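Here's the structure, in structure tokens; my notes come after.
Heads up, one of the protein chains got dropped from this complex, but the rest are sitting where they should.
Every chain is named by a letter (A, B and C) in the order it is written, and numbering of its residues begins at 1.
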Amino acid sequence: MARGSDRGAAPAGIGRYLTYRGGEGMVAWAFHRASGIGVWAFIILHVFDIWLIGANPEAYDFLGAIYSSPPGRLMETLLGAALFYHALNGMRIVVMDFWPALTAYHRALWRIVWITFFAIGLPGAYIILKPIWEVAR
Amino acid sequence: MSGRYSRSGRPRPVGSRVDLYVWYAVRISSLALFVLALAHFAMTHFVYDPADQSAEWVRQMRWSSVTLRALDWGMLMAVLVHGFLGMRTVLQDYVPSRLRRVALGILYALALALFVLGTQVVLTLKIG
Amino acid sequence: MSGALRANASRTDIDAVVVGAGGAGLWAALELAREGIPTAVLTKLYPTRSHTGAAQGGVCAALGNVEEDHWEWHMFDTVKGGDYLTDQDAAEVLAREAIPAVIELERMGLPFNRTPDGKIDQRRFGGHTRNYGEGPVRRSCYAADRTGHMILQTLYQQCIKAGVKFYDEYHVVDLVFEGGEADKGGRCSGVVGYKISDGSLHVFRAKTVLLATGGYGRAWRVTSNAHSLTGDGMALAWRHGVPLMDMEFYQFHPTGIVGIGILLSEAARGEGGYLLNNEGKRFMESYAPKLMELAPRDMVSRAIYQEVRAGRGIDGKDYVYLDVRHLGRKVIEEKLPDITDFARVYQGVEPISEPVPIQPTAHYAMGGVPTNLNTEVIAGPDGSVVPGLFAAGEVACVSVHGANRLGTNSLVDLLVFGKRAGKRMAAICKSTQLPAARPGAETAVADEMAAMASRPEGVRPAEIRRDLAALMMDNVGVYRDEALLSAAVREIARLKGEYARVRVEDTGSVFNTDLLEARELGYLLDTAEATAVSALARKESRGAHSREDYPDRDDAKFLAHTMVWRGSDGAPAERIAYKPVTITIFEPKPRIY
Partner (left out) sequence: MSSVELKIQRFDPERDAAPHWVNYTVPVEPMDRVLDVLTRAKELFDGSITFRRSCAHGVCGSDALMINGRNRLACKVRVEQLGKSISVAPLPGLPVIKDLVVDMDAFFGKYRSVLPFLVAEEPAGEGERHQTQEQRDRYDDTTKCILCAACTSSCPSFWAQPDYVGPAAIVNAHRFIFDSRDEAADDRLEILADEDGVWRCRTTFNCVDACPRGINITKAILEVSSAIGSRR
């Protein structure tokens, strides 16, 4: 009788979870967590650099120059995107937390998050990145 | 009433409300941050250009108003509450329980450090 | 010993053992716990997986919450529905005790649907009538179409609350007898359990043992029954000299999903659904003008067969339509949500806008292990009790269902007799000593099981199971006759011969479902044999047993319960006796609806 053919090891541990095909909610959560941790990391840096304004203004200006250089602007755009996504999706969560009936519409809310994100985020990104072209020209 | 039935497998709750307060604190601070953090970002990136914002500029323009200073300090507080309690959740998820106390200790120490640094600069930076 | 079993059985002494955690087993366990009797509940499935959870329609009790009703009417319907084979003392117990049982369930927390003034709501169900047959009555208490689910959950919850000790996924593979088998005056002294997760055997010595293992619908190809319903309790008792009673009465439910048999509850007709033939006509008009679609199940199933035979099946095929469209979206979605879901998932049919194709499906065993009103198993027509052994639920035959069970009466049966079982067992446990230990009680079954897993060659169980299911469908179905039945008896004997050489491929000891399914096939063969032999012997038509060669009911010869014993050493069953029906109030009459 024809037996099955062996196809090698199945993923174990975290690998198992990566093969799970979650829906919008799981993606939303993964982004939310990643962006939250990212923004948190930046804010540690940011409080420190603000502190430098009093302690060592030259060092602050040096950092400021890095922030406004072309690679720095790219970073700031990413930061803004993370913060903005996190804020919008955070509101999506808070709204459901306080009105559980809205969970029935979590997909619709998820779409609203992305529409808002791009509608405001794209022009915003343009404003931040514009100087790069101007420098290049 | 509690105590009558077995909870098979899970330890009996100690009646602590910490996690309840944390949950609400994260949510309420997020409402504050929604306004403050987004406004702050818009201000630094859209209203002005980061390239112009030297230490001198901050001292003379942005932080010349006590209100703006207070708002930024408020934002710092919200971030300490929100970001650090958020990170507490993340650590509770991924750090094995035997290391958790240490990890949370480091997290809270970091929060205290930021509180000190941030408050110091807000209070001591000369106006104008 | 082969790898499939671990050597060295463990031994446990306890007062009561309950085999099976469906509605009957759970209520018995609850009652035992309330009496403080040390009890072990063994179940081959997690309790909440038991098939009681599949029951949809409802549970009847003459509460009279929405219209006048009396338990005497319920009793009458039960007797008449059973084509007068029902024991009337049992039907009286059922109808009377249904009322407190349902109320107790409510008090345990069961979320019944409610009337506007907050009482348990009731709806119509097949064969349940007002004033001795005048017209349909609202008697079925229900929780949407999840009544069985809610009963199972509620009883399990209460068992947790009461601290009942469960042995989940322990398959009971044998009963232990002391002082001879049941037909030699022996006493049941315990069970042998097989722990599925590691293949070890566990002997439980007990003062009382309850069989609550449910039915054996898996003997047929098209069935509403779970894969796990393989007649375990019936076969095990049979192997130890207990007769099986009224096995020829097996109910085919009229509305199964075509081909696979999943049930669309009678609730669909209770709420007002129609049955239509290919001419779009409500054909029940010609079979039961008064009750129409709500006639008893045996009649409706036969009517469908008649229509199909007369070429009035849909597209000339072997099914008809169940039509609920006129009930409207609201009723369909709120009162029949699960049924609607089944039609959508398993047939791709949208009941709100389309009629649903249905055909009869093997559903319920009226027969089983014979018991008296206290659920004590009896050894023969004289009613002598087999000490220590009890049975309740579908596995048992009290007999409250006679030749045909009414819808909802099975759940009532579980509640009323499950509870009685617990009470009676508790009383016996308090007044008896633990039977003597029987060393090596597990050897016989251990050897049988080890043999299946160690034969180098043999027959695959799947083949025998397939042949048996097809045979029962064709020869021991809704319509039967001499030729079909004697062929069935011969064929089952042949399959049993094959089964003696059965071989399983899985030789491991951890979660060996291959071995257990083979074991279950043995139970199915036994119950199928008892069914075919009893059916061949009953030369009349009554209730669910419909002989084309004997189309009439014959009260002179057959107003009696069949009892059949297993042949010794693998010989076919031959010994049959008849036990008179108990008649108290209602004289047998022709059954017209």
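By definition in this document, a residue touches a chain if its C-beta (ideal position, glycine included) is under 8 Å from a C-beta of that chain, and two chains touch if they have at least 3 such contacts.
Worth saying up front: this structure is predicted, and the values here are computed from it rather than measured.
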Result, missing-chain neighbours among shown chains, is A, B, C
Considering the complete complex, of C:A98, C:A143, C:V242 or C:V324, the missing chain is touched by C:A143
Out of C:P38, C:G133 or C:G259, the sole contact with the unshown chain comes from C:G259
Missing-chain contact, candidates C:Y319, C:F342, C:Y364 or C:Y593, resolves to C:F342
Answer key for C:T12, C:Q157, C:S200 or C:S454 versus the chain not shown reads C:Q157
Missing-chain contacts on subunit C, rising order, are 3, 45-46, 48-51, 53-54, 103, 106-109, 111-120, 143-144, 146, 149-150, 153-154, 157-158, 160-161, 168, 197, 226-228, 259-260, 262, 338, 341-342, 345-348, 460-462, 504-506, 508-514
Those residues of subunit B that touch the unshown chain are 1-2, 5-10, 13-20, 22-24, 92-94
Touching the unshown chain, subunit A contributes residues 1-10, 12, 16-17, 19-26, 28-30, 33, 93, 96-98, 100-101, 103-104, 106
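The rule is short, and it goes like this: only the chains that are shown with their structure count from here on.
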Between subunit A and subunit B, the Cα-mean centres are separated in Å by 17
Per the C-alpha centroid definition, the whole-Å distance linking subunit A and subunit C comes out as 58
As the complex stands, subunit A meets subunit B at residues 33, 36-37, 39-40, 43-44, 47-48, 50-55, 57-58, 60-61, 64, 67-68, 72-73, 76, 80, 83-84, 87, 90-91, 94, 97-98, 124, 127-128, 131
In the complex, subunit B touches subunit A at residues 27, 30-31, 33-34, 37-38, 41-42, 45-46, 49-51, 53-56, 58-59, 76, 79, 83-84, 86-87, 90, 110, 114, 117-118, 120-121, 124-125
